[in-house]
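Every protein chain of the complex appears in place save one, which is left out.
For subunit A:
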Amino acid sequence: MRPHAEVEEVWPRDGRIRLVGRIHGRAAESADGWRLLLVLRGTDRRLRYDARVKGDRFESELPIADLAGRDAGRDASDAAGVEEWDIHLTDGEAELRVGRQLDDIRGKKKIMVFPEQRTGGLSVRPYYTVKDNLSLECRLESRAEEAI
């Protein structure tokens, strides 16, 4: 299995999303310099946050308000008003995808489901992709309502 950041807990609450897990398949030579890296799919837009690493354990969090921050970003959203951010952990060299690959549960997308939070006209929900990687789905609320 390729090196990745195995997420164990995802906490979408109080306007933040906190992630806890373990680095898998790559020794964390130094605890310093680790960042959580969010990449807006289909763009080169990136957001970075400090990550605490101790041994192989990592922990990091982000305020969801950042995802609504730059209005320009909305140009990248698709017709349905949806933006998707893929989550990585990086030490500046390697970019490890954050996901949940090591347990026995298949089809996490429908089983490990997280609540959405709202901020500035945006609803944000962490979700597992079909490959069991962790991403964030941001939906413009007005359009989300239209979609219903």
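Please note the rule applied: a residue touches a chain if its C-beta (ideal position, glycine included) is under 8 Å from a C-beta of that chain, and two chains touch if they have at least 3 such contacts; residues count from 1.
Convention: contacts and distances are computed from a predicted model.
K.L.:
Determine which name in "Aminotransferase", "ABC transporter permease", "D-inositol 3-phosphate glycosyltransferase" or "Aromatic ring-hydroxylating dioxygenase subunit alpha" the UniProt entry assigns to the undisplayed chain of the complex.
P.N.:
Going by its UniProt entry, the chain not pictured is "D-inositol 3-phosphate glycosyltransferase".
K.L.:
Could I get the residues of subunit A that touch the absent chain, sorted low to high?
P.N.:
Where subunit A meets the chain not shown: residues 8-11, 13, 104-105, 107, 110-115.
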